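Apart from one protein chain that is not included, each protein chain of the complex appears where it belongs.
Right after this comes chain A.
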Amino acid sequence: MSGETLLDNPLSLKANYEALINGVDDLIWSVSNDFRLLTANNAFVEAVKIYTGITVKPGDNLIMRDIFPGDYLLSWEDAYHNAFKGGSFKKELYTPSISNRPESWTEINFNPIYKSGEIIAIACCSRDITEKKFKEELLIKSEARLAELQAVAKLGSWETDLLNYSVIWSAETFRIFELDRSRFKSSHPGFLEFVHPDDRAKVDKAFADSLGSTADNSIEHRIILSNGSIKWVDERWRISRNDQNKPVRAIGTCQDITERKNAEENLRASSVALQNTLNDLNKIMNSSLDAICVVDVNGYFKKVSAACEAVFGYKAEELIGRLIFDFVYPEDRHKTKMSAERVMTGDYTPNFTNRYVRKDGSLVYIEWSASWDANDKMRYGIARDVTYRKIAEAHLTELHESIRRQSEKLLQSNEELERFAYVASHDLQEPLRMVTSFLQLLKKKYDQQLDETAQKYINFAVDGANRMKTLILDLLEFSRISSLAVDHTVIDLTEVVKKTRMVLKSVIDESHAKINVSVLPKVCGNESQLLQLFQNLVSNAIKYRDLSIPEIEITYSETPQQWQFCVHDNGIGIDADYHDKIFIIFQRLHNKKDYSGTGIGLAICKKIVQLHGGNIWVESSKGKGSKFYFTISKFQTSAIDGSKLLCPGLAVDATKNHNEKEDQYIINRRQ
């Protein structure tokens, strides 16, 4: 068949066109510039009839205002107008539900028809795209839902084309990477740039391994964001293969698990810390020398530390589960029970002490520090072995007691001794007085009858009795010094020396003695004793003189602890052999014809100096005068606790800023 023949026949051409346009489902029509129908195919006429019930004919106005809503018609008018302006375009048009017809979408092609360069009509072709539209809408909705779900789950998705390694990321994946779409290279290497260098090898291996596997794959790794911060992600993917089983595509998810990882890390760190603390506690508990015990509400050992073996004599496993009272020494059980009850009221009860029977049967003294935890109903106790202390305490108490008894005895014997010396010297005087008095009475009454020898004998007897009396008086004096309880006050020694001069006035005048004395300090002491001390030393210095006029010098020096005085004379001096002996009671160096005295003076001096916390000694040699040194302590020994106290008043005096009021301060010195 020849086409040219067919086309030469105008009738057959028309029939041909009509067959063409009526053979399709699409609506085809043309419209004039006043919106009247020019030509249409059957599908168009059929469609209009369905909506309107009218069989439309060429020349009918297509803007059917009484049938279609205005909005709908307006979009048609707009489209026609645009087409008449010379546009050739496609337009998707929504048709609402009209005349019980369902809503629909159509796609319409508008094409102007020209004649002599002028648009005389518009040719339109409309196709129903409702189904496609709905599918699109569903897709959009499901994508939006997916994106939302991804955001909620912080779960992004990705797809890698394994032929060219291009990558598609979902919005959530971008959000996880905190990356703008434009800044991503959209390739696998582009993704790898974000992987933490330490995890890179791991990621590469996992990805490479997955290519040969049919299973699902997963990996957790870190990524470094462009701002430098680090995130943890969980990637899961599977590989698609083509017919030749060649991997072509990887599709997967990417979840931000930073929070979980951090939480895990924190948990791990805190559990490590907890474990460390527990370990430390255990170490501390087990290295404690005291046994640490946890005892339940019924009194059973729940936990004990390593020291329990040393303290109680039992191993931990021998104690745990046993009743604590079973180990308490029976005599102490009652008070232990009382104490335990008090602990369980919440009272803090330190220093409770009781005794336990150790495994070897020995007793151990335990000092407890216990507390009660009302929540877990446990008693927590620290048990300290104080056996040695208790023994030491007992020894100490014993020692104290024996010292007390001894000092009592000593005190008693001291008192007895003093009483003895006193009574003896008194009672000794009685018969002496009788001897003397009756010898004298004998002499007086029988003067005429006695011859010269008898007189002489009587004189000897009286003289002997007198000397004995002096000795007894001296002894009495000596014992009185040591037995006298004296108050110590601040004494101005310059005044004491003045008084000494007065007492010794006759001796000084008689011997023309010169006494040179500087201003002496104030000391803490007993005035009458100090007066006697100076009196004895000065009178000795005068008494033991040679033919020259006695010259006596009294000087002093001081240290922070004591005063040191020196009484220096130009007398007969003392041989070095006797320097110690002279301070012994009744020790005499000289015949009483030359120098009278009983030998008590220096013994008394020594005693007085000792009572003032000092010492006395002499530097001398025969014929060269003597230097008697003595010291007086600046401190007093407390009678209460034996501690040394600076004499009140002297502290001020020592800084040369003496206050008279201090002199009134009296220290009561007990004996």
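General remarks:
Criterion: a residue touches a chain if its C-beta (ideal position, glycine included) is under 8 Å from a C-beta of that chain, and two chains touch if they have at least 3 such contacts; residues count from 1.
Heads up, the rule we're going with is that contacts and distances are computed from a predicted model.
Per UniProt, the protein behind the absent chain is "Response regulator"; the candidates were "UxaA family hydrolase", "Sugar ABC transporter permease", "Ger(X)C family spore germination protein" or "Response regulator". Only one residue from A:E430, A:D451, A:D509 or A:D577 touches the chain missing from this view: A:E430. Set against the missing chain, the residues A:Q440, A:S511, A:S528 or A:Q587 yield one that touches it, A:Q440.
For chain A, the residues touching the absent chain in the complete assembly are 422, 426, 429-430, 432-434, 436-438, 440-441, 444, 462, 466, 469.
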